[in-house]
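Every protein chain but one is kept in place in this view of the complex.
Which chain is which? They are A, B and C, in the order written, and residues in each are numbered from 1.
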């Protein structure tokens, strides 16, 4: 088995798909440089740079998908979707419904998200819950290189709009560009298993909407995505020494949720801790409690999420994003 | 006591505030005509029309608020916030945090929302849960003329950004403009107590973040906002004949939620039905279940929300938006 | 080849008769919500659409019906969609602001300015999959102030996309006069975004056809986007039941409901000094008056009547065409109003 870095894996799966399907094209700001390895293999016709006009080029991606291409539109950061949310809220997500099911927009929006490297509150948001609120959008959040590549492949085969969120703390290229700038004087708490890991020789799609149990545990179930999964795994390991058995379910897909998997694991332990780097209110953490309650499963529940605008100062940032410390506290609270 | 129509009450409270506070100004598309009664009282300097440039004028409203004005920015519909979400997501909501608590943006964004008059999926969304996901935004959804005026007054005194959502089905002017066009040949299911009602002689602020129990009931608690409150009240009345006692809590403020009130009523009945015209997933309905579970209250739970893009056809629309029929079914399910 | 006026007239007439029938259904309460007609802009739509061929795409605004009909979409399907029937063009899911035809690569949006990105995307796909094809964006003068439309013009320019940006300028955005909220000039603006421009009288279908022909051929041959500034009027005002038009049509009936609260408000204590109040009143009165005197109320601006006048020299053919059109539309609505399948 090969081993790859997180973004390398995603790019590799993308390259495999591009070789198979000439309708896949790529564009976004600085893409010729950022995806230079794809540029020199697939040519400037399929790998394009754009002006800083997110509304125009994301909207164009949606329409190009309707007209037969399979565009991968890259945005610099999920935070910047604020300037072009209309393309997702009122167009990509609604074409299928509006057309009476006759027309779809199979566009993949690839966009870095997440914090942990001191870039401040306009550049470290997660927003997957915000996006998942909109019916008609598929929202993917891989936490390992293997899932990154596999979900990218699945996204490229999906017949509708997909938001593919690439956590910057896992991404060797984004973290270097935005965080370290190749300095050796800074350290970030990068989850090793998320940043690098085994990947298949030939990419196969990882099914959309299927969660994956990263760790079994009988006392408490943690449900999470992205970097939160790794924080949860660290916490679970630490709690083992206290005699608490913690399971960790990696959702991988935020929308559509794998309701069955969530219910199954929570029914088992009767205790649900949601670890969500996205904002706490009106998002994923609430939705998961509803999914469980709707099924008539009663459970103890707590959540460790981002509650406020993410502070710039590293220390404040660490206190704000879900951490092993806060997760352990959350689990212990549920065990009382 | 005076009696007023829904939008008339909001405008009346706004007029009272404008007379008291010369820093309140009003702008948005077509505002000189839409708020002509305010225009002729406060002059064209304080009541302005804008180009169809929501990003520019909403962003300008945020900055004008920072610089000492109290702008009320009107948008045609909440759906259109997609084109200018950045002003809310990355600016209005974050100024206070970014400045270390030293600077705020007391802007009121007044924007029609909601469906029930056959305008289709890009023009009938509610999106209060979507907005409430963003920390730092206050989101108000009045359901009666009295709350409309009182909450508008509170919004104008609040030291931060407020989204004031005005349901089009309750608004005599919006419904005429967009729905009936003064025709007598169309009928919409307008909740009478929401469209018209008693209002105080002199407006006092209705406190932000305080829910109001519209109806007490011992078997099931319905929590809702806006038009949903009235649908719930109708359902509660109908269910009375079946011997089911249903309480209805009107949140009035979606963010910040009145957690205490929610927990209190749900603890009483042990059964929570959320009626939410906004999208079901990752929104208000999930958040309410989390609020209850977090407090260690166990309850039976169900929700009646909008699950998909809102269809155009009136009949399909009626099946999609929360209706008395679906609410009754939801309550009965919880009683099983 | 010069435009065949008979063909263009037939297109325009079809649309006009169809929309007049729609207006009736709307008044009868059979169509819900907002209803924006394209009556008054038919010459622009016909002059452009008559230049299209298979593989070309259209991004439409809130007045998309005319373009779809002229492009060849089954009018019964459109009518049944407006009526909200499950076998309408979009299964009753879209309605009049969200009409979609995958077959004809035509997509509507009720979001002002969204036609820009959509046309750019259609044109991008054309570059790869259907070289020589073009994409049209139809939008109004008000949309020119929406950032994403301006962004799209720039994108089309730098990517050399085969887009034809068609601005149907009626001078109004609902109740707002565009000159009062639009700085500079629309043509300068498009040029500042790298797009070639042409201006025509949008009431003159031949002029539009000529301009469109050149621009579309330019785009087809890889010479990039063009912006068309075409002037027109909208007879119904912004939408059916438009208050300003109601006032103009029935001042005695409509004025009291407006004038009484206005008078009460202007007299209320607290607020601006009298001078400002009067300035406010002047604004309101000017709006109402400008609707009354508006060229959109003047049938001399009717593009259908204008082309008809030039065809009157062949009365037999003209009446035959008109009878035929009317019959077809009658037939369309007879079918459209047939019972809903269940």
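We take it that a residue touches a chain if its C-beta (ideal position, glycine included) is under 8 Å from a C-beta of that chain, and two chains touch if they have at least 3 such contacts.
These figures come from a predicted structure and were not determined experimentally.
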Inset, instruction - For the chain that's been dropped from view, list the shown partners it touches. - result: A, B, C
Legend entry - Among A:82, A:217 or A:247, the residue in touch with the chain that has been omitted: A:82
Inset, instruction - Return the single residue from A:44, A:101 or A:296 that touches the missing chain. - result: A:44
Inset, instruction - Write down which of C:51, C:127 or C:145 is the residue touching the left-out chain. - result: C:145
Inset, instruction - From the listed residues B:11, B:30, B:86 or B:124, report the one that touches the chain absent from this view. - result: B:86
Inset, instruction - Name every residue on chain B in touch with the hidden partner chain. - result: 23, 25, 45, 48, 50-51, 53, 55-69, 71, 84, 86-87, 90-91, 94-95, 97-103
Legend entry - Absent chain, residues of chain A that touch it: 15, 18-20, 29-30, 32-34, 36-47, 49-56, 79-80, 82-83, 117-123, 177-183, 185-186, 309, 311-316
Legend entry - Sites on chain C contacted by the missing partner chain, in the whole complex: 145-148, 150-151, 153-154, 157-158, 180-195
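As a working rule, only the chains that are shown with their structure count from here on.
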Legend entry - Whole-Å gap between the CA centroids of chain A and chain C: 41
Legend entry - Overlap residues in chain C, where contacts from two or more other chains coincide: 88, 90, 92-94, 98, 109-111, 147-148
Legend entry - Residues of chain B engaged with two or more neighbouring chains: 55, 79-80, 82-83, 120-122, 309, 311
